[in-house]
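One protein chain is absent from this view; the other protein chains keep their places.
Now for chain A:
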Amino acid sequence: MSKTLAPKPIDQVVKLLEQRFGKLPVAINQTATDANIDCPPEHFRAVVEELKNHRDLAFDFLRNIVGIDMLEEGLACKYQFFSYKNRQAVQVTVLTPPGNPHIPSITDLYPAANWHEREAAEMVGLIFDGHPNLKNLLLDEDVRIHPLLKAHPLQKAEILQGIEDTTPGFTF
């Protein structure tokens, strides 16, 4: 269990993924640090289940979820997985179409996804279908803003706290 394995090189992971996912309509490429799977939202669950359960993949650990505002392309969500068993890493990119930011939740497969999904939901406005408790995590409970959308200004403080006649915040 506690043997030290060298991390698998990216090109080998890419090759492995191409064998497994050749039939699905997904694109496999790589980033500066990881292999990457571009996957439409409707095939996302199938891809993740395969990543988790297949013997050669065995991605048992969800590292991170990133929600990104890609402007006119829609909202993107990136998942970083890691396999402790096979010492390999992969990133799954899901690009949702504009106006329809729905992605199936993976909290049932990875309990660690719970807070990450809540964070991505409040920060950019993604909606994770099937999440048990998709309320604000870092922001105030009753605030309905998505601060990490590019359209959201940096400068405007939402809670003015009695200084309404001056411009709050600093000018950058």
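Note that a residue touches a chain if its C-beta (ideal position, glycine included) is under 8 Å from a C-beta of that chain, and two chains touch if they have at least 3 such contacts; residues count from 1.
In this section, contacts and distances are computed from a predicted model.
Peer 1: Can you tell which of "NADH-quinone oxidoreductase subunit D", "Anti-sigma factor antagonist", "Protein ImuB" or "Simple sugar transport system permease protein" UniProt lists for the chain that's not drawn?
Peer 2: "NADH-quinone oxidoreductase subunit D"
Peer 1: With respect to the chain omitted from the figure, which of A:L24, A:L95 or A:L139 is a touching residue?
Peer 2: A:L139
Peer 1: For the chain not shown, which residue from A:A46, A:L95 or A:L148 touches it across the whole complex?
Peer 2: In the complete complex, the chain left out is touched by residue A:L148.
Peer 1: List the chain A residues touching the unshown chain?
Peer 2: Per the touch rule, chain A residues meeting the hidden chain are 1-5, 7, 31-34, 36, 60-64, 66, 68-69, 78, 80, 84, 87, 89, 91, 110-112, 114-116, 123, 136-140, 147-148, 152, 154, 172.
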